[in-house]
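Worksheet: one structure, shown below.
A protein chain is absent from this complex, but the other protein chains hold their places.
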Amino acid sequence: MSNGIRKRKGYQISFIIKRIFLLLMAIFAAVPLIQVFLNSFRTDRECKIMPLGLPQKWVFNNYKDTWLIGGYGQAYFNSFLTAFIVIIAVLVVVGLGAYAISKLNFRLKGFFTAYFFVAISLPGFLYIVPDYFVMNKMGLVDTRWSLIIVYTAMQIPFNMLLLRTFLAGIPRELEEAAKIDGCSELDSLLKITLPIARSMFLTIAILVFVSVWNEFLWSNTFITTESLKLVATRFVKFTGEYGSNMARIYTASVITIAPVIALYLFLSRKFIEGMTSGSVKG
Amino acid sequence: MKSLKKILSMCLVTAMMCTMAACSSGGNGNQSGGGSGTADTGKSSKDKEKIVISCYLADDSQVAVREKYIDEPLKKAFPDVNIEIKMYNDRQSLQVEVAGGGGPDIMDLDGPTDVAEFAKGSRVLELGDYAEKYGWANLFYDWAYKSCFYNDKLYSLPTSFEGMVMYYNMDVMEKNGWEVPQTEDELVELMKKVKEKDIIPIAFGNSNYQGAVDWLYSTFSSCYAGPKAVKAAMEGNGKYTDAAIKDAFQTMVDWWKNGWIGDKASQSVTNEDMLAFFAEGKAAMMIDGTWASNQLLATYPDCNWDSEMMPAKEGIGPILPFATGGGYAINANSDNPDLAAEVLNYLFTSLDRHYQSIREAGYQPYPLKEFDISKLEGIDEKLNNQYKLLMDAQTNNQIGYCSWTFYPSDMRVYMNENTDALFLELLSVDDYLAKAQTYIDKAITDKTIPVLP
Partner (left out) sequence: MSSVKKRHVVPYLFIIPAFIIHVSIVTAPAFSTLVMSLFDWNGMGNAKFIGIKNFKEIFQDSIVKLSIMHNIQWLLIFITVPLILGFTVAIIVSQLGRTQMFFRTVYFIPYIISAAVAGKIWTAYMNPYYGLNQVFDKLGWEGLAKVLWLGNPKIALYSVAFVDNWHWWGFILVLFLGALQQVDSTLYEAARVDGASRFQELLHVSIPGIKQTIAFVLIMTIMWSFLTFDYVYIMTNGGPANSTEIMSTYIYKNAFVKYRAGYANALCVIQSGVCVLLYFLQKYISKKGGMEDE
């Protein structure tokens, strides 16, 4: 009896400690974003003189101005489109590849695995100029395709290895069982592995989306026509040679980050649902 | 089966998306490649020749202004040409484009040292023939024009001229009964008094842009070592390690350590903070370029400031360190270099347009000999005084040397990276200057040393 009470009390204390810890971490994580959000309601001058704290004077026209001047409607479309295609491409290509290097046995398996690890150590500087050169010659510069192709390639190594790590946790017997039933590898990938690994694919989708959404250097270099620019490069409209409009930059940040949070919430819900339905039973 | 259906539908959607993407970008992608930038409308701009001019950093209000003073007049003057002004907010994209064989026809680069690098890589055209054709040598101030030469050839035209001055927050000065100092000694006295009142004497911050130190050392070397000493070092008749220059740098370091420049926290404070401190009265003065006046007027219109030449050192007199703010160069990859030259010529000869742009939009003036300051009636009094200051300094030959126009680029890069180390006592003035001297020596041997007026 007393053991039960002690256990419950201990449980209560650890519960409270955990909650406090989580809340502190949440505050730590969120405060800068809250500040950015508050700053979007201030005048430019206030932002420069005292970037922290509550607005002394609340201004509400920043959103409309920033949205219109930055052309965010267009930008949202461009970024969503690009991200969508890249996500599909990456999931397909990485799904196949990760399945191969984690489940199948073939001679060059070690080589490919090592290749993708080494690939991660190549920074963007190394290949941006030759890529620009080639794409220029092919006339692809200043099109969405240039970015789609480049982003897909850039997202492959990490996500491939990530998925491989995740997939390795799924017992091979499941796919073997399917193969005995007469399925090809592709079938067993689609019918067995995919449903179980759904949440992993979702994780990768989210990570790729965030990368594409926030990527700046390449989208700034490859796309120069206003109407095609992605979201991340729009805020430069508010930086000027004689000083930037900080209030609008903060507003632009909020506009930039809002869809990502929304998407994350939406997809994450599917996560948790997928978790219970996708796991192995017996 | 179910998953196959899912995949098929995904593919269908993807295909649809792809066609959508292709359609909207198809107009750009399959034209005769190679060019950068495209027509904004569906008009067949293939008939018109095309000139792309690069332009650096402009926020939306400035874009509107620019359209009025550059886009429109250009369109009127060149109705048969499709002139596009493309914005770049960093040098990387421009460099990548140029390295990759593309880039705009007319490039607005940071200054002569920038242009020199492009020239080294044969990415900009030599302008000697055009200069003869249009008589450019006579248009510009000699010092500005000559600074655009590299290896004895002209590669760019100076877009603006600027100088380093001392700004005074007159509200703070008057409230405390302080007077604008005329000499170095008076300045020192003033700074002591300012510090006693818990106000920062000279605001400075470079945490977001380390290179801002070149404002400081350009000012100190020109004004307190004197242009003669600097010129001698650059020409090889003296050394950058000579006593005059060494003392000037030591003064700068001492003032920093006393907390007179930047309150000993300049590496933690941004440029914007610096301006904000000055405008709000947290600091009494700031050493900044004439370009800052635009920012002050735009963001802090009620700030009552004045700008003067740096308080003089005895024996040298007041000096204004000059610089060319940028340079227009013609891309070697350009398809229409002759047309580009014509456009350039237009920009520098359409003075009415230029005066208007200065009056109404605060544009920086071209370093043209013909520049008539009386045409600037109507601009803010403070700005007018500043321009007068610049003009007088040129007439009276009180010309100093800013590093980003007059120093070899390696030397400037080295100094920009290591001046903070001087302040933080991680590097001695002697070592610093000695290293800087090696860059001068190298430039002299390579014959890439800039010519000082």
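Think of it as A and B in the order they're written, each chain with its own count starting at 1.
Keep in mind that, in the parts below, a residue touches a chain if its C-beta (ideal position, glycine included) is under 8 Å from a C-beta of that chain, and two chains touch if they have at least 3 such contacts.
This is a predicted model, so every value here is computed, not measured.
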item: Per the touch definition above, residue among A:Val150, A:Leu194 or A:Leu228 touching the missing chain; value: A:Val150
item: Among A:Ile13, A:Leu33, A:Leu54 or A:Leu68, residue touching the chain not depicted; value: A:Leu33
item: Absent-chain contact - pick from A:Val59, A:Cys183 or A:Leu207; value: A:Leu207
item: Chain not shown, touching residues in subunit A; value: 18, 21-22, 25-26, 28-30, 32-33, 35-36, 50-52, 92-94, 96-97, 99-101, 104-106, 108-110, 112-123, 125-127, 129-131, 134, 149-150, 152-154, 156-158, 160-162, 165-166, 168-170, 184-186, 197, 199-200, 203, 206-207, 210, 213-214, 216, 232, 235, 249-250, 253, 256-257, 260-261, 264-265, 268-269, 271-272, 275-276, 279-282
item: Touching residues (missing chain, whole complex) on subunit B; value: 91-92, 95, 98-99, 117-118, 120-123, 207-210, 265-270, 273, 277, 282, 409-410, 413, 417-418, 420-421, 424, 426-427
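FYI, only the chains that are shown with their structure count from here on.
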item: Subunit A and subunit B, separation of their C-alpha mean positions in angstrom; value: 37
item: Residues of subunit A defined as touching subunit B within the complex; value: 44-45, 48-49, 69, 81-82, 84-85, 88, 128-130, 132-133, 136-145, 148, 190-191, 194-195, 217, 220-221, 224-228, 236-246, 248
item: Sites on subunit B touched by subunit A in the complex; value: 3-4, 7, 10, 14, 17-18, 20-22, 24-25, 28-34, 36-38, 40, 56-60, 62-63, 86-87, 89-90, 92-93, 96-97, 99-102, 272-273, 275-276, 280, 291, 294-295, 298-300, 362
